[in-house]
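Note that one protein chain of the assembly has been removed; the remaining protein chains are unaltered in position.
Moving on, here comes subunit A:
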Amino acid sequence: MPSALYNSMNPLCNTRHSVLTKLNVAYRCIGGGLKGQQQRCNLTLSLRTYCQHKPPTPHQQTKDQVDRNDQEKRPSSGYAKQDYGNPISRTFGIISSDVRNFLGLATDAPVNTGQVSDGNDASSGSSLARHNKRENIWPAHCDVLIVGGGIIGTSIAYHLKEKALDGLNVVVVEQDNTYKQASTVLSVGGIRQQFSIPENILLSQYGAEFLRHAHQWLAVEGQQHQPPPDVQFKPHGYLTLASHNGLQQLQQNYQLQREMGCHMELLSGHHLKDRFPWLNTDGVEAGVLGLQDEGWFDPWALLMSLKQKAVSLGVEYVEGKVTAMEGESLDDMVVEGKARANIKNLRHAKVQLSNGETRDIKFAIVVVAAGAWTGQMARMVGIGEGTDIMSVPVPVEPRKRYVYCFHAPEGPGLDAPLTIDPNGTYFRREGLRGLYLCGQSPPPDQEPDTQDLQVDEDFFYNVVWPSIANRVPSFNELKLHSSWAGYYDYNTFDQNAIVGLHPMVSNMYLVTGFSGHGIQQALGVGRAIMEAVLEGEYKTINLERFAFERVLIDDPLYEENII
């Protein structure tokens, strides 16, 4: 989509011309733009909006109060009972809750909204402590709602808040604060620049640069005495092996990577054998070894540091599940194609909290970064269930992938990059005591069931072990130590990211479909979405080729894999 359309459709595109006050009470919309869009400009804190929409929760509150009176006490959700939809009552509510907290009269249950629980609780740090006290109030309105609090959602929240500071109200809704099923923490944590699409390479390069500066950029102000955030990067590189059939593609990819400024080395079979004596080079014609900015790191550490920094900047984390997103049809903007269709504008989301209560959040922009469940989220809005353009679903579904951890005392040792076999099997060293991680994507007709995260060990013994033992003979003797499974947010269309606005919804960004390389691209994509939201266009890395439109016109953007 041309950026003018982005600008006109982006409800917050005029933010940079507005004067933003510290109290977040009023925005003034200055500047040009389509007149109709101006009228529909959904600036959530305007009084007109309040007069038009009656907040639905008071009815629900009374019903809840009735339930509470009649039946057993519902466990407290940690939020104040009042929703404070009206800005005047909200101001009074915030002030009175501040006074109560100050005088020690707070009676609500302690809040669990994303405080980092690994010992870095803010006892010092004024902004974080102030934030603790304010979190009793339910965030009934926000500017940007981010559905999904994994690495993608947290990265977007961090970048948005870091640029806009108090100018934007960002709320992240995450269904599970322990991240039991999130792809982020179950990932192997590798970062590489060995792609065949230039944007992917650029995103990974920025990811590496961000990780390098993580101790500085993610340091929270009140906590200089704690050790700085450390993602435990292990700079061992990636080794992609190619058989005879994949040699041509390997060389082309290598050429592109060199052009983009990556430090790579192309080694023939003999040189590989010389460089890595533990490698069996039968069937391997050549390999590309990444020399710099490639390796693996700890995704949990990155997620927690990013989240802590985001919370310290003022992002509000809500533990709940988005069950519905509703909005209006924009009658003055019409899409013509096979038929006429109206563009939707989403206004509020229903969030179901952990204690069963459902609350409402009104937003101006929603970013759906729900990982493997983004397809479901999109269906909730009607994408995939309507007619014409709306009949095309977001082609992202969960795919289960296994990671096996085994012990091999005679393994390659320290000097082993993350090696990828031509048939797709990968392995890397884990720790210093002879443990290795490995995995493989199963063939398309043998995709495992995604109901739960149970691991199939037969797959290891029948498929993965023979493959790695063939490639590294010292893996013939090994013992399976543990294993786990995680979901890929698998893009069934072309296994690459889907990033950008949906054409028929004026304020919903889709950021998903990374199919296994999300952790390394999360930081670059977070910055790109920040630019799209705040400036209306991509400024540093142009991700227009990843837009959802390529699914509509059936133009896949394949990553050329090496076989």
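Quick notes on this structure:
By our rule, a residue touches a chain if its C-beta (ideal position, glycine included) is under 8 Å from a C-beta of that chain, and two chains touch if they have at least 3 such contacts; residues count from 1.
As a convention for this text, contacts and distances are computed from a predicted model.
Hidden from the displayed complex is a chain whose UniProt protein name, among "ATP synthase subunit s-like protein", "AP complex subunit beta", "Phospholipid-transporting ATPase" or "Large ribosomal subunit protein mL40", is "ATP synthase subunit s-like protein".
Here one chain is not drawn; of A:88, A:165, A:324 or A:480, the residue touching it is A:165. Note that of A:81, A:212 or A:379, the residue touching the chain absent from this view is A:212.
Listed by residue number, the positions of subunit A touching the unshown chain are 2-4, 7, 15-17, 20, 30-32, 34-35, 163-167, 198-199, 202, 205, 212, 230, 232-237, 251, 255, 258-263, 265-268, 271, 275, 286, 291-293, 295, 413-415, 432-433, 534-535, 537, 539-542, 544-545.
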